[in-house]
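Before anything else, here's the structure in question.
The block that comes next holds subunit A.
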Amino acid sequence: GGGSTTEEKPKDEETTTETTETTETTETETAETESDALFDLAVTHDGEAIDGGMLKVAMVKDEPFAGIFLAELYEDAYDADIMAYASNSLFEVDGNFMITDEGIATLEVDQENNKVLVKIKEGVKWSDGNPLTIEDVMLPYLIIGHKDYTGVRYDTQFKNIIGAEEYNAGTADTISGLKKIDETTLEISFKTLSPSIFYGGDGLWTYAAPVHQIGDIPVAELVEHDAVRKNPVTLGAFKFDKIVPGESVQFVKNEHYWKGEPKLDGVIVQVVPSSSISVAIGSGEYDIVLSFNATKMPEIENYENITILGRPELYYSYLGFKVGKYDYENNVNVTDFEGSKMGDVKLRQAMGYALDIEAVSEIYYNNLRERANSLIPPVFESFYNGDLKGYTYDPEKAESILDEAGYVDVDGDGLREDPNGEKLEIRLAAMSGDATQEDIISYYLQNWKDVGLNVTLTTGRLIEFNSFYDKVQADDPEIDIFMGAWGTGTNPSPAGLYGSADQYNFSRYTSDELEGYVIGIDSPQAFDAEWRAEQFKAFQEHIEEVATTIPMQFRYEIVPVNKRVKNYSIDYSEPTELHEIELVSENPVK
Partner candidate 1 sequence: MKTTDELLRIKNLHTGFRIKDTYFDAVDNVSLSLRKNEILAIVGESGCGKSTLATSIIGLLDRNKTRIQGEILYKNKNLASMTEEELNEVRGLDISMIFQDPLSALNPLMRIGEQIEEGLIYHTKLTKEERKARVIELLNQVGIRNPERVARQFPHQLSGGMRQRVIIAIAISCKPQIIIADEPTTALDVTIQAQILDLLIDLQNETGAGIILITHDLGVVAEIADRVAVMYAGEIIEIAPVDVLFNDPKHPYTRSLFNSIPQMSQENARLNVIEGIVPSLMNLPREGCRFSSRISWIPEEAHEDNPTLHEISPGHFVRCTCWKHFHFKSDIGGSHHVYADQ
Partner candidate 2 sequence: MFMQINNLKVHYPVRGGFFNTVIDHIHAVDGISMEFDKGKAYGLVGESGCGKSTTGKSIIGLEKITSGNIIYEGEDVTNKRRDRKSAYNRDIQMIFQDSHSAMNPRKRVQDILAEPIRNFLKLSPQEERKRINELLAIVGMPEDSKLKYPHEFSGGQKQRLGIARAIATNPKLIIADEPVSALDLSVQAQVLNFMKDIQNEYGLTYLFISHDLGVVKHMCEHISIMYKGRFVETGATKEIFENPQHIYTKRLLSAIPEVSPTGRNARKRERINVETHYQKEHSLSFDESGRVFDLVPVSETHFVAASPNVKEVI
Partner candidate 3 sequence: MWKTVVRRVLIMIPQLFVLSLIVFILAKFMPGDPFSGLITPETDPARIEELREKAGLNDPWYQQYARWIGNLVQGDLGKSYTFQRSVGDLIGEKALNTLWLSLVSVILLYLIAIPLGILAGRYNNSKLDKTIVLYSFISYAIPTFVLGLLFLYLFGYKLQWFPTVGSVSVGLDPGTFSWYIDKIYHLILPAFVFAVLGTTGVIQYLRSEIIDAKALDYVRTARSKGIPMRKVYSKHIFRNSLLPIAAFLGFTITGLLSGSVFIETIFGYPGMGQLFISSVLSRDYSVITALVMLFGFLALLGSLLSDIIMSIVDPRIRIE
């Protein structure tokens, strides 16, 4: 029933307040256990399963999806979400996202020689019944490395494969680092190897592409080809059946699925605008909802017909302080504390303490976001530094730090001047989002004003995603601080984001110490997992000290699931086996 109101259940309120208290007082660890209590990771619906049935999946999105259904080419995460029903990675991973031996292929790493062996199981078939060959495993490399390839995946990591650059330049016909050992084994040679290889990094590609279908299509034409857009051949539990471009996809079960024939007849994935999703869930139109925005939680929390699954996301948001510039000539970050408005660590820390992120998390996100204390989300249990205090809301402390650092109000307008007595106006760049985002940013500005800091918006309004990163990356002088977020992926390594040469190191802070950790984490030495974890923790600690980037929020991902769905899980360590999903009734529960 969609007609429920928010305030009906005192139970929820209790939980809410409880969470606030805990987050305010204790470490995040508590919050983490708390979150386990908040949401299930898997549905526990019992009942007699029906034969077959169609699973209806809603994907919340206000625009059409792009519809590129090839792992090597897609760029939109939504395409990946859709494809997930039909594709299957070559490798399976464990709860730490490390590659295991359970998948279609196994990975053998030869650290000494910077080589890996990829071995595929026999008897695995594509959705059209053709067998998976080792050429299928090689094809993606030849696509990505091809000179006509226009995607983002031909990058430094990929160039780590020996011969990739020559192939790309057109001077070689193939990638010399790829070597077919036998019909089921591929050897790949890399320039260097790091622990990332176990997470699918360093240039390793974890998907296969059907040579028999797309092998002959020129790479330049691939992205628009029907083989990619309309009838992709896949390895997953389901196969593409019908597509309404940009709107919906219908899958049917793949009888050839290597793990066994799926129990469902098929899956329908449909794009649903954010404005209608809540009501649609209530009326039982969908079984599973992907990309559900946590701010809409209050709208669905009283529905009886669904189970809300939740898991921490591989994500953190942060407040960045510009303390330098990127030198594009020499490709290096140049930190300049003295010359930057935000150069004073006290100022930065005070700004962190002044933010009432806790209240925002509670009120706007129903605690589906929580105060972040570090730059590694707690899901990465072994790397996450739970000991860090973070910058919890403490306006008094913020004020005293500012007083101490000489940021005092000399002209009596209620706003602090800088230590030289000059007016201090801090320009914040923040990304636009939904209506809530605007309120939240206004609230943060207000928080700062409350401690006497005059923070205003760069350009006077929230900045749209694309231009935001453009400006931030270009070190726009109008930006002193910025609020960004990173999805970490399954490999939370700070490489690329905090290194001295990284353009994405937007705060432009680099130091020998930091660089040490960043390099250390991905160095060969880090094959020692414990040492690596230590480096991670030290990195988090260091950033907390210098406060050039202040973590703001971790967030939960919410997946509302209709009560008729059985065997569905979003647990990272025990993910859903798609072919196992079942339905317990013909129609969704209303």
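Just so it is clear, a contact is a pair of C-beta atoms (placed from the backbone, for glycine too) under 8 Å apart; a residue touches a chain by one contact, two chains touch by 3 or more; residues count from 1.
A quick word on the picks: all candidates are chains of the complex that A comes from, given by their letters.
Computed from a prediction, not measured in an experiment: that's the story for all the values here.
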Of 1, 2 or 3, the one touching subunit A somewhere in this complex: 3
Interface residues, subunit A side, partner candidate 3 - complex: 2, 62-64, 66-68, 73, 75-76, 150, 152, 154-157, 223-224, 229, 241-250, 268, 270-273, 275-276, 279-280, 283, 463-471, 473, 486-489, 496-497, 502-504
